[in-house]
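Missing here: one protein chain of the complex. Every other protein chain is in place.
Moving on to chain A:
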């Protein structure tokens, strides 16, 4: 299907926080409590619409286990957005956020939009991390924040879409060089031609206008 832009996302976070479940909920609209443990990386894709434009999200779902960390780093390359996930019922997954964030900042491009996600919000009774703590962490590190439940689908759409909106805005502001695929953004095939003439002037803003 034709798209105006393709954004590359990466989902990161400790093992067992629900990364793959979030992806599945977003791409397939279903929840599968028991699934294959991710080895290396999995992929998902979905089309969304922002500002009347078709945007394809290509999502890389990584293995959370420590020993995969070194190869996960190579997946940051060329990602426009990252979903950094922790489990609100497991304090340790929240405590590890700093390490994840360091990794992400170090190995990605500086404009990458990072969304902090406290997953498993349906398990209120087992909550170990307060929502305010998540918010505070996000504020402190300049992230967008949301609590989600891959199980009930609560906020899952919003998480992915809000991240995309943020990226889209950055494109509009001309922050991203959309002609450099290393930024995790690709212009759709039928739009590439019209954009090519425009980007010479002032990058994103006009590229957006050129797509119709």
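Criterion: a residue touches a chain if its C-beta (ideal position, glycine included) is under 8 Å from a C-beta of that chain, and two chains touch if they have at least 3 such contacts; residues count from 1.
Convention: contacts and distances are computed from a predicted model.
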### Message
As a check of understanding, state which of "Ras-related protein Rab-21", "Sm-like protein LSM2", "GTP-binding protein RAB5" or "TBC1 domain family member 10B" is the UniProt name of the chain not shown.
### Response
"TBC1 domain family member 10B"
### Touch criterion as defined above, residue of A:15, A:54, A:109 or A:162 at the omitted chain
A:15
### Task
Could you list which residues of chain A touch the chain missing from the display?
15-16, 33-43, 45, 58, 63, 65-71, 74
